[in-house]
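Left out: one protein chain. Kept in place: all the others.
This part shows chain A:
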Amino acid sequence: MTYIAKPKFHHPSLKKNELGYTHRDYEGKISTLCAGCGHDSITASIIEACYELSIEPHRVAKISGIGCSSKTPDYFLGNSHGFNSVHGRMPSVLTGANLANRDLIYLGVSGDGDSASIGFGQFAHSIRRGVNMTYIVENNGVYGLTKGQFSATADRGSKSKKGVTNTDNAIDLVAIALQLGATFVARSFSGDKSQLVPLIAAAIGHKGASFIDVISPCIAFNNHAGSTKSFDYVREHNDAVNRLDVLVGRDPIAVDYAPGTVQVVEQHDGSKIALRKIDADYDPHDRLGAQTFLAKHAAKGQIVTGLLYVDPDADDLHAHLNTVETPLNTLGADTLCPGSAVLDKINASLR
């Protein structure tokens, strides 16, 4: 069993972005995940989003934990920084990296096992602190690497491949993220790139803790009848509240939707999100409303997707800590550690 590398040839008339890169230039190594894995579609969506945003690969740090999902950073942005950390410890490594160098774009890639079980606490605190990052959970509801046991996000009542019913309650990471104060919260589906790609692009442009829960069917262990994270189930129960287009560096394009159905949200980096409402009553700026909406629909067995909450004026951890604009890793030792005289002065001020 040998893999061939993905051929270097690309479509001769492939478009290039502002940097002169094609989307192929944002790829990594060839995936070793199972054929058809939803995670590969998320990989492709991250590639597409970074290509569309014309991100310089060296400005991205991709950080992950352990699991099928956490293998994926090897498959995209082959020229970016990366750190494959300990199981469940992606958030603390990312937080540390972010504190040391606030200039990079941080992509935290995790799975339901990595974030809802072993790393649940880490997940909670990184969100709570408002670390400026895009935290993506590739959520398939099972432990794929250990052959398909239920994970903490598996819905109660759903069935395993062998027919066993899950009796535990599910953790809804989106609900938790909303509760813990994430300032950009979305849910999407690996099988719907037209929704997922703009969400990732918008999350990258957001300053603060962005969280995207991506339901990503596990072909090998969780794509059967009775699963609530299969392609068929998600397609049947997907309730998208909105669709969005990310507009970089230009005015909103004239959109031919009915008046009042498009809402433009301006982000910190100057990009704009054009939100096309599908559910007319849904307000993505209302945290409490979002929580209620989610709970109501979850009770009906519906999977709410789209941009669920965004605070365009959010702050991040660096603002909370009042750190300098210059990344700490570029400051000299004498600046970072100004010596005992300064320490004495600080101590004196506290007496």
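Simple rule for what comes next: a residue touches a chain if its C-beta (ideal position, glycine included) is under 8 Å from a C-beta of that chain, and two chains touch if they have at least 3 such contacts; residues count from 1.
Keep in mind that, in the parts below, contacts and distances are computed from a predicted model.
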Omitted chain, identified by the protein name its UniProt record gives, among "FAD-dependent oxidoreductase", "Carbohydrate ABC transporter substrate-binding protein, CUT1 family", "FtsW/RodA/SpoVE family cell cycle protein" or "Sulfurtransferase TusA family protein": "FAD-dependent oxidoreductase"
Chain not shown: contacting residue from A:K193, A:H237 or A:H268: A:K193
Hidden partner interface residues of chain A, rising order: 1-15, 24, 30-31, 34-38, 40-41, 43-44, 190-191, 193, 217, 219, 223, 231-232, 235
